[in-house]
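A short write-up of the structure that comes next.
Heads up, one of the protein chains got dropped from this complex, but the rest are sitting where they should.
Chain lettering (A, B, C, D and E) follows the sequence in which the chains are written, and residue indices restart at 1 in each chain.
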Amino acid sequence: MPYIQVMITEGATAEQKAELVEGITDLMTRVLNKNPTTTHVVIKESATENWGIAGRTVKQLRAEGSPKVSPR
Amino acid sequence: MPYIQVMITEGATAEQKAELVEGITDLMTRVLNKNPTTTHVVIKESATENWGIAGRTVKQLRAEGSPKVSPR
Amino acid sequence: MPYIQVMITEGATAEQKAELVEGITDLMTRVLNKNPTTTHVVIKESATENWGIAGRTVKQLRAEGSPKVSPR
Amino acid sequence: MPYIQVMITEGATAEQKAELVEGITDLMTRVLNKNPTTTHVVIKESATENWGIAGRTVKQLRAEGSPKVSPR
Amino acid sequence: MPYIQVMITEGATAEQKAELVEGITDLMTRVLNKNPTTTHVVIKESATENWGIAGRTVKQLRAEGSPKVSPR
Partner (left out) sequence: MPYIQVMITEGATAEQKAELVEGITDLMTRVLNKNPTTTHVVIKESATENWGIAGRTVKQLRAEGSPKVSPR
């Protein structure tokens, strides 16, 4: 019955998303004994101008080459 | 004052969304006696590759014709 | 497959919650033709000091007898 | 370590978003003494047909010139 | 920089929660190459009267011995 939301900046491939869905569902089943049939994993992607960390958007941090965020 | 979030896979029409907003607001007013003026309903649509159930994305399940998800 | 979150201030009874769950699930089935078996409705209750509207918490507004919020 | 989600209808500029991220992060640091480095602010924009208030979508309310919503 | 929310009914132990946090963080690092230092996992527990599935609360389903939910 669990519901998991994954918030990330955009850029993941369909294959990576499928791998996340499978991995998180496995974890919920193994650790909490949850029924996989009713386990939902939803991925929410945000544009880099919509995600801020340490007071600046990821878009700004990447433009400045900040080490606080991965290059892409 | 309530705030309701509806998470679905994409594909609903503007008419269906308006009907949901009206129906949920009515429910909040009728069941909980909430003021409709401050009742917010927000609909979040996800791509089928961003929604997983039972360890696989809806995109994968639909491609396989799985009975776990509606055809569209 | 939908997932609906209902955010309200605390105070609803178990009966009211059950009625909301039933009503919202019916709406999702009727309006969007969703499968009720995979429709989740989760209710999140917040203390009145944790909910703000118009720049003040509901706790403050109620203490002041503000017409902006219901008395309870 | 805080995580703040800002849900708005679409239309904000990148500059406004950066200003929100900066302002909210400052508040978390000043009021709660939180470490800005681990403070995340994520902005979620919704289409006006996906946001309802008082039982009608913002799209409908704007088309009717309702005073309940700002003109844009 | 990712943020993951895990919504479950209450009842998990501190050890299970720690295992989930570790497992999900590992997944984000391995699959998406995300920096673990800025990966947040937040677990939200709901009372069984606050979680509905198929139009009924988990509290009701468990009282009825429904096979739709795990016994605890």
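Keep this in mind: a residue touches a chain if its C-beta (ideal position, glycine included) is under 8 Å from a C-beta of that chain, and two chains touch if they have at least 3 such contacts.
As the structure is a computational prediction, the values presented were derived from the model and not from experiment.
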### Query
Hey, which of C:E15, C:E49 or C:E64 is the one touching the hidden chain?
C:E49
## Note on the structure
Even though one chain is not shown, chain E touches it at residues 14, 17-18, 20-22, 24-26, 36-45
### Message
Give me the chain D residues in contact with the hidden chain, please.
### Response
1-9, 12, 16, 19-20, 23-24, 27-28, 31-35, 38, 51, 53, 58, 68-70
### Query
Tell me, which residues in chain C touch the chain that this view leaves out?
7, 44, 46, 49-57, 59-60, 68
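The criterion applied here is as follows: only the chains that are shown with their structure count from here on.
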### Over-half contact-pair match to B-D, picked out of the listed pairs D-E, B-C or A-B
A-B
#### Entry: Separation of chain C from chain E, taking each centre as the mean of its C-alpha atoms, in whole Å
20
### Message
At least two partner chains per residue is the criterion; list those residues in chain B.
### Response
7, 20, 24, 44, 51, 53, 68
